[in-house]
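A single protein chain has been removed from this complex, and every other one stays in its place.
What follows is chain A.
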Amino acid sequence: MYEGRYKLHPISAFLNFIKGMKELLLPFIIIFGVNIFRGDGISSMFNQGWQGMIPLIVGGAVLLFLLVAGIIKWKRFVYWFEDGELRIEYGLFVKKKRYIPFERIQSLNYAEGIFHRPLGLVKVKVETAGSGKVGQAEAELTAISREDADRIEKEMEKAKHQLSREKTPIIGPVEFVEAPAKKTTKTLYHMSMKELLILATTSSGIGVVISAVAIFLSQFSEFIPYDAVYEEIILFLRFGALIVALTIFVVLVMAWVISVIMTIVANYQFTIQYDEDRIYITRGLLEKKKVSIPLKRVQGIKISQNPLRELFGYATVVVESAGGSVGDKDEKIRLFPLVKTDRMLPILEELFPELEWTPQLVGAPKRSIHFFYRLNLVWLSPMFAAVGYFFYPYGLLALLIVPVVIVIGIWQHRTVGYALGDRQLTAQFRGLSKHRYFILKKRIQVVQVTQSYFERRKGIASIHSTIKSGMMGATATTPHMEKEDASRILTWYKPLGAKEQSS
């Protein structure tokens, strides 16, 4: 079995260095920022003799250390295959060994950064089922060639195959276990440029960018020489509010354009493929990412539509998947970042044939409608009182929120609904965006029914169904339904054995 040890590509040393720098960027900026802008700029540092140079020397030393550390990390990182395990040895000061049995490996995820691409390299993340111990039995190979990655995969197949051959004789008569046919990978979906553009332009990522720009500007505002700028501003203001508004508008448009570009870069050439037991998602322009989701680990599907996308019949589909690495944002994997609803259904049906995708939903009773906004109004009323009192009379304009809250409440009431299949629960609800969960009964961890005092009097109840998602749970809530519906869901959810006993 011992076939020699493999090293990572030398570029890993450089990548380690970059990664270390990224982590130190913020402290660096703070240290240097303070030093540079405390005096009269960079020049002061050189005027003060060697003492002024201290930050520079420290910085240089840290950079050098990072570089050397990066090289050493690469030098000491080796991996090899032995006894059906992927074995890794690494460590900067302390040598660490990590053995991962192949059958425990859930998936190999590939990513290609800008430095990887020209050299034909990939970054490989080895994902295991997550034994509960955070960060254990999990590995990252910073940069290896395509062939090496293929070799790991082949080695993995071989080990799994061998394992099954060893087991079969015990089970029964000797059977020839044929080498598993090369899995056929089928491409299901390729995102068109049009969809990508719609995704980018209606994405809520714009909010993030706007706040980023705001922070950016507020940071720089400290460095702007105000006295010099002041007169210009006065001049500027003479042009009137129009210019100000225009500037804000231009900044917003720029923020939006940046957000659009970012989304396009992240989701460029979005493709879904699948074989018997896995879904593969490939995306990205600068950094090409490939994520694989074992179908067995899928806990539920969520289809979300924000009001704008709902209007045009587009939706986002999220796969809630169990386990994996902690703190990885990819846990809620977007199966479709954006797709036309009629185009998505056949694909979902093919991927998840056991789920019913267009069930008839049961809505909330009419008498429950005020539960959707009454409590919010109660909470808001002290605010209205305070604003109305202190900013009289304009503060009273805050009352305009009341109809908005009520309309949203009515909208939520009309959206909410559930459907019970034999083995499946479908739950639909709305914050402002509409969400619809499709969950198999065997994937539900817990069902909770809640009733407030007022709900109890009216015979209304809310239903919360929780599934596992990542290391935590995700809850599908259908609020303010008929009490009988809640009972029905509880009875449906009770394990079969219990039902037989009671009848």
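By our rule, a residue touches a chain if its C-beta (ideal position, glycine included) is under 8 Å from a C-beta of that chain, and two chains touch if they have at least 3 such contacts; residues count from 1.
Note that contacts and distances are computed from a predicted model.
Chemist: Can you match the unshown chain of the complex to its UniProt protein name from these: "Hydrogenase-4 component E", "YdbS-like PH domain-containing protein", "Spermidine/putrescine transport system substrate-binding protein" or "Cytochrome C oxidase subunit"?
Modeler: Options "Hydrogenase-4 component E", "YdbS-like PH domain-containing protein", "Spermidine/putrescine transport system substrate-binding protein" or "Cytochrome C oxidase subunit" considered; the missing chain's recorded name is "YdbS-like PH domain-containing protein".
Chemist: Which of A:R104, A:R278, A:R423 or A:K458 touches the chain that is not shown?
Modeler: For the chain that is not drawn, the touching residue is A:R423.
Chemist: Would you indicate which residue among A:T247, A:S381 or A:T450 is in contact with the undisplayed chain?
Modeler: Only one listed residue reaches the unshown chain, and that is A:T450.
Chemist: Looking at A:M254, A:L308 or A:M472, which residue reaches the missing chain?
Modeler: A:M472
Chemist: Can you list where chain A touches the absent chain?
Modeler: 322, 423, 440-442, 445-453, 456, 461, 466-469, 472-474, 483-484, 486-487, 490, 493-498, 501
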